[in-house]
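Taken from a larger complex, these chains appear in their original positions, while the remainder are omitted.
Just so it is clear, A and B label the chains in written order, and each chain counts residues from 1 on its own.
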Amino acid sequence: MNPVTQVPPSFKIPTSMKAWVLGDPDQLTFVDKPVPEPGLAEVLVRIDAIAVCATDLEIIHRGPPALIQGGLPFNKNFTPGHEYMGTVVKLGPNIDEYQVGDRVTVEVHAGCGRCERCREGMYTACLNYGKNYGGMNKGHRANGFTTDGGFAQYAINNINTLAPVPQDMSDAEATLIVTAGTAMYGLDVIGGLVAGQSVVIMGPGPIGLMGVGVAKALGASEVILIGTRDNRLEIGRQLGADYTVNVSNENAVEKVREYTHGGAHYVLECSGAPNAVNDAALMLRRGGRICLAAFPQEPVLIDVAALVRNNIYLFGIRGEGKGATHRAAALMAQKRFNAKLIHTHTFALEELPTALRYARERIEDAIKVVVKMTHPEGC
Amino acid sequence: MNPVTQVPPSFKIPTSMKAWVLGDPDQLTFVDKPVPEPGLAEVLVRIDAIAVCATDLEIIHRGPPALIQGGLPFNKNFTPGHEYMGTVVKLGPNIDEYQVGDRVTVEVHAGCGRCERCREGMYTACLNYGKNYGGMNKGHRANGFTTDGGFAQYAINNINTLAPVPQDMSDAEATLIVTAGTAMYGLDVIGGLVAGQSVVIMGPGPIGLMGVGVAKALGASEVILIGTRDNRLEIGRQLGADYTVNVSNENAVEKVREYTHGGAHYVLECSGAPNAVNDAALMLRRGGRICLAAFPQEPVLIDVAALVRNNIYLFGIRGEGKGATHRAAALMAQKRFNAKLIHTHTFALEELPTALRYARERIEDAIKVVVKMTHPEGC
């Protein structure tokens, strides 16, 4: 994993850095903050690029989607942002997994390592989620959710959250590894997709589009992308979708049942639409699986009987997990799909509010908006 | 499996038998029917006892809960009933797994053996469910659902549906093996319950009560039974429940979280209550599992976000599967729990309408109502 660097470069690390911090909801300020120090099992990452995720917009507006022990993130000097990549510039004690100078991309979650879930390898379901503030620091980190994230020049990362970036991959593309890792986690790690099975992707957002690429790379036979915008569906076809369905003028359930000769094996739901679970149940063959990567905010009417009668499994994911990011990085290093197709816009760190606006309002049909850092020579 | 019988007994099999058949909904007639002949991989079972299941009441009133290829079962000379046990009295060609004279209990489903699901061992999710009538017989059987069942003197069974009955187990108790097998399937085979984990059972009906016994036999640490009737909850305690909660006067979510120190590992839902999935989600710790053995007829409001945020897995089961009946039989042969506690009433075959009424109306707090056959010497 750790490529031998003849002479590891050294970096001049400043004592303070530029970072965006969250005040009241929707209020971001560009401030100077101390550069943090890596502790046990941690490294300091110089952030080179960070993508904007829909969840970032949520957090900035409402707080994180899960309960945080110790309250919401407002007015706590908190730096959001989680889809970043960068360069290892300083090692905590006893690190030999990575060297200074390694390019890395990062997962969100570092489990506590001591709860039942972490000990099973399910660290994204860590029972000590959020316990890193206040009186009871269990070592859990969710950068950009409960610990400082990546809309800044530097960030601390547990080494369990790092995955190496292939040499010839651009910074911007590397920010998409975790997005692909989320799709990988749902389809492969939890879902058990095997080559030759059929996959429906609902919702051509970033996770959905990466899901198309991952599903094809894993050998899915028919991949069907469902959405409402033809240009998004076209990108899906370029990423490998065998079929696309525009629900504005086609019946998605009927089309899926036709294309899959009676029902699909998997649905990766990325739309959050109120009727998505019911539609998915009708699209699946008996014993099929629904992975929820998105969900409606309010309770919705669900035909539970249809799930039971058809032996359907339903599960939700909270981002990547169980090494899925490493798997996604491996497939992207082998150029199995062209993640760059979903990178549409680039801004500088100081332009973050504009970047967020492009992402929120989908200006110029923005899909992935990337913030690209510049660092002085040797820093 | 097959105990060596020195001289296998022989049985005088009549050419016609007594059987109940379904006319219009809710119309059962006691008729004479030809005794069927076992084919390839089949045996003829002389039925010695059969329990009444809530699903039997459904089928007699409305037809089976899943779509049947070829229409509903009314006015087709169909014999319902599926929770039966008996004696093998005749073998089809090339059978050496069982001998004439063996006492057996039966699973409902014999998969087609040729669809994708059967080839994975998931024969209860067979893609050719119901295909045994009319022009396309794929060999699927679901006795009492899509093929003739056990409210009769004899029935044909695929050998894959048989499990041996321990020598010292009564006929009536043996009819409960499949009920326990259903709980086993949900908790162990699909759910992956391990010793030391905590289990909530919602609804103290037959599957729920057998679920209590199975969960404790598998080494569950805390088993919590939830219901509304104190006498049922008391039977649950006798079957091994560590705690019971009467929702008429206690808050089940709070009690479960208290008894399990923060949330249970599993919920086996057997109540069909509209809010059961939402309650279950609140009772579980992160990464917990909900197995649906019952469900509401109508769509219900579900807080999907709660499922996703807590990494909860939801799955439904259609009766037993994957050898679960054999596992349940093994535990019951070892007397790990006293299934007989739920057998409350016994009737003769000709009294079936009364038996059904006791089960439907829960007369004298009936739980399992068993119909016990008598056969002339040597038949």
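In the analysis below, a contact is a pair of C-beta atoms (placed from the backbone, for glycine too) under 8 Å apart; a residue touches a chain by one contact, two chains touch by 3 or more.
It should be emphasised that the depicted structure is a prediction, and the values quoted were computed from it without experimental measurement.
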Point to revise | Total copies in the full complex, given that 2 are placed here | key: 4
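Assume only the chains that are shown with their structure count from here on.
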Study note, to complete from the structure: Rounded to a multiple of 5 degrees, the Cα superposition angle from subunit A to subunit B is 180
Point to revise | Rounded Å distance between subunit A and subunit B, as computed from the means of their C-alpha atoms | key: 43
Exercise for review: Over in the complex, which subunit A residues touch subunit B? Could you list them?
Suggested key: 65-66, 116-117, 120, 122, 124-127, 129, 262, 277-278, 285-287, 292, 295-297, 299-305, 307-318
